[in-house]
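Structure incoming, see below.
Here the complex is missing a single protein chain, while all its other protein chains stay put.
Coming up: subunit A.
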Amino acid sequence: MTNAAQPAAAQPAPAHAALDPALRRDLCFAVQEFNADYADTLDRGDIEAWPGFFTEDGVYRLIARDNADAGLPLSLMSCEGMGMLKDRAYAIAHTEMFAPRYVLHVISPARVSDYRGGLISAQANYAILETLVDEPTRLLQCGRYRDTFVMHGDRLLLKERNCVYDTVLVPTCVVYPP
């Protein structure tokens, strides 16, 4: 019997040619600063500021690990470009009905695997804790960011963020994008 749960497609390629260690350190630091800002914005509930972390053609996807491993293209959330990012942010802020909640991102140190043609490839693991009124805090998601950043002036922007989550059986729903 084959084990279909073996990781396959979800695994990024190993780091390419070695980056200059000082450059890698600088890039890792920049990505970590970025992730700290990103987490803080979502954890404060400022969802309408979330699209600002992406380029105009930025792509965001939230993908269950079992779909990724099976090569199935469905995402739990997917935004292609600023219009869809803003529409999702607007919908969460103004049209969705959900119980009030705190979310808290915990993001691991980033690993920068490549820097070529102005594109930074990076990964980090994330966990999201969710707390509802009169309920114990629970683990909403754990997964991995697979990112491509570009430098925009003196700050980074996401050209692509794929969040591949291990917590395949989602508890109720995911309201705020991880």
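To be clear about the criterion, contacts are C-beta pairs under 8 Å (C-beta built on N, C-alpha and C of every residue); 3 or more make two chains touch, one makes a residue touch a chain; residues count from 1.
Rule of thumb we're sticking to: contacts and distances are computed from a predicted model.
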Hidden chain of the complex, named as in its UniProt record, picked from "Cell division topological specificity factor", "Biphenyl 2,3-dioxygenase", "ABC transporter ATP-binding protein" or "Glutamyl-tRNA(Gln) amidotransferase subunit A": "Biphenyl 2,3-dioxygenase"
Contact partner of the left-out chain, one of A:Leu19, A:Ala39 or A:Ala64: A:Ala64
Residues of subunit A in contact with the chain not shown: 1-5, 62, 64, 66-67, 70, 72-84, 86-88, 90-91, 94-99, 137-140, 142, 167-175
